[in-house]
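Omission of a single protein chain aside, the complex is shown with its protein chains in their original locations.
A, B and C are the chain letters, set down in written order, and residue numbers restart from 1 in every chain.
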Amino acid sequence: MAKSNEPIWWSLFSAGGMVAAMVLPILIVITGILIPFDLVGDNPLNFEKIYSAVSHLLIKLILFAVISLPLFHWAHRFRFTLVDVGLKSVSTPIAILCYGGAIAGTIVAAVTLWNI
Amino acid sequence: MSTYHRPVSNTLWLKRKPYILFMIRELTSVFVAGYCIFLLVLVYKLTQGANAYDNFMAALNSPSSVALHLITLVFVLYHTITWFNLTPKILVLYRGEERIPQWLVAGTFYAGWAVVSVIVAWLVLTV
Amino acid sequence: MAETMKLEIFRYQSEKDSEPAFQTYEIPFREDWAVLDAINHIKDEIDGTLSYRWSCQMGVCGSCGMMINSVPKLSCSAFLKDYYPDKIRVEPLASFPVEKDLVFEMDDFMTKLTDMQPYIIPKEGEEKALEEGEYLQSPTELAHFKQYSMCINCLLCYAACPVYALDSSFIGPATIALGQRYNMDSRDHGRDARQEHIASNKGIWKCTFVGECSAVCPKHVDPAATIQRAKVSSTIDWFKDVLIPWGKKK
Partner (left out) sequence: MNSSHDIVMVGGGGAGLRAAIAVAETNPDLSIAVVSKVYPMRSHTVAAEGGAAAVIKDNDSLENHINDTIAGGDWMCDQDAVELFVNEAPRELTQMEHWGCPWSRELDGTVAVRPFGGMKTERTWYAADKTGFHMLHTLFQTSLKYNNITRYDEWFATKILVENGRCQGVTAIELRSGKVEAIAGRSVIMCTGGAGRIFPFTTNGAIKTGDGMSMAYRAGVPLKDMEFIQYHPTGLPGTGILITEAARGEGGILVNKDGYRYLQDYELGKPLDINDPNHPVKKSMELGPRDRLSQAFVAEREKGKTISGPYGHVVHLDVRHLGEKKIDKKIPFVRELSKNYAGIDPVYKPIPVRPVVHYMMGGIDTDITGATALPGFYAAGECACVSINGANRLGSNSLTELLVFGRRAGTAAARFALENTAIDTASLELQASDEQKRIGRNFFRKAGGTERIFILRKEMNETMETSAGIYRSEKSLKETCDKIKELKDRFSNINMEDKSLNFNTELTSALELEFMLDVAEAIAYSALERTESRGSHQRTDFPERDDEKFLQHSLAYQSDAEPRIDYKDVVITKWPPGARVYGKKE
């Protein structure tokens, strides 16, 4: 069997792409339109409510996935984009930076959520 | 006799419309990541207490935040649409000899997207 | 006065030219002419020195691929009327070295195709003798790989793929599609051997799903889809290998 580590990155990329496609648009609509234009009543995202919601393990896990997976989606695409526009000679450092970034984001997300 | 190798430049991407659209598709990932970082900050503010959180949320009302959100939304929607449109390429399903039509596969994802969006909105806004 | 139109053709003759140049020809405009007919007209009546490949004139031999206004097409299936009255620019298929004029070098593809082992590899010890007749294959099993067997090796997909343009070590769309054609054939058991190429860093993982290979494919092989599906199956392999390394060793 050919040896390649791409499957791991590619599966994270795909999962991230799917999560981003499914949930990000509605979240953006909420935080970018509905809230600022006061279209959804009185401060539905108030601190108490959100804090207690995020304290649930299930919600934590979901939020973790929603933050982390799309980061890998970005890392994978961005890595190839940089290679495509001519940075092929430094493709290894690019890969390290991109995936490293996503991993760092993932760790921060994990720690932060843990602390709630 | 020698063959001629035509030079390939990195601006290749700008030479044909499909390539430009592809590049835009790939760059949507930057906005995807950007918004995820925004979410991460939001969660971080939660850990810093009500004050920090409220200030952060108040900033959402600023015109620049709205503008940034709208731009992000455009790109993320572009991501969603291209993503779903490509699903039937990967999910090749057969009913007997007949391939299940591509629009049906993509359509299922669009339907799923609608359902997920409603659920998320309901969870976030009302519960 | 009959209508005419202009063809601007890429010319390169290694014995004379160090650099290629474009030469413009004026040809009669005929409603039912393909670009290839116009080029044949040039060869026959205007300029005998022009070289290009063609044979069947019916889009099945795969020899007449050219860049027509920067899009890879079979010149026997691209019609003048779709461009008239504008000038048409004709170049050899992109990304390949040019031998002469519109003739490009195919060696790279031929090597890659050969390496892919595009033939039935039967299960050892279970080959059927000819006397026992055909292997049974249901229309459904046929349908699963039929599309990928339609490739005419015209290489338009290579000329359309920017990844191949920038890095010719990429095995490329048609070759992978042909490998998958056999992988998905119910009579074949050679997938493991082909995976060495398909699932390697020169194979599917180089593809960023630009999708232009499928957009230009005249036979609707849809190599882009094949490649993405191969990514899925290779990923499943990988997880099986990593998570249950003791399993599935035959």
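Quick note on the criterion: a contact is a pair of C-beta atoms (placed from the backbone, for glycine too) under 8 Å apart; a residue touches a chain by one contact, two chains touch by 3 or more.
Quantities reported herein were computed from a predicted structural model and do not represent experimental measurements.
In the complete complex, the hidden chain is touched by one of C:153, C:201 or C:233, namely C:153.
Residue C:137 is the one among C:70, C:137 or C:169 that touches the chain not shown. Only one of C:49, C:70 or C:169 touches the chain withheld from this view, namely C:49.
Annotation: of C:25, C:145, C:158 or C:238, C:145 touches the absent chain (contact as defined above). By the touch rule set out above, subunit C reaches the unshown chain at residues 13-16, 32, 43-45, 47-63, 77, 99-101, 103, 105-106, 110, 113-114, 117-120, 122, 127-128, 130, 133-139, 141-142, 145-146, 149-153, 178, 182, 185, 187-188.
The rule is simple: only the chains that are shown with their structure count from here on.
With centres defined as mean CA coordinates, subunit B is found 11 Å away from subunit A. Note: centroid distance subunit B to subunit C, computed from Cα atoms, is 31 Å. Annotation: 37 Å between the Cα-based centres of subunit A and subunit C.
Residue positions of subunit C touching 2 or more other chains, listed in rising order: 162, 166, 208.
Subunit B has residues 10, 13, 26 in contact with two or more other chains. Residues 10, 13, 23, 26-27, 29-30, 32-33, 35-40, 43-44, 46-47, 50, 53-54, 57, 60-61, 65-66, 68-70, 72-73, 76-77, 79-80, 83-84, 112-113, 116-117, 120-121, 124-127 of subunit B are the ones touching subunit A in the complex.
Here subunit C touches subunit A in the complex through residues 162-163, 166-167, 192, 195-201, 203, 205, 208, 231, 234-235, 237-239, 241, going by the rule given at the top. Chain contact summary for the complex, subunit A toward subunit B: residues 16-18, 20-36, 40, 44-45, 47-48, 50-51, 53-54, 63, 66-68, 70-71, 73-78, 80-81, 84-86, 105, 108-109, 112-113, 115-116.
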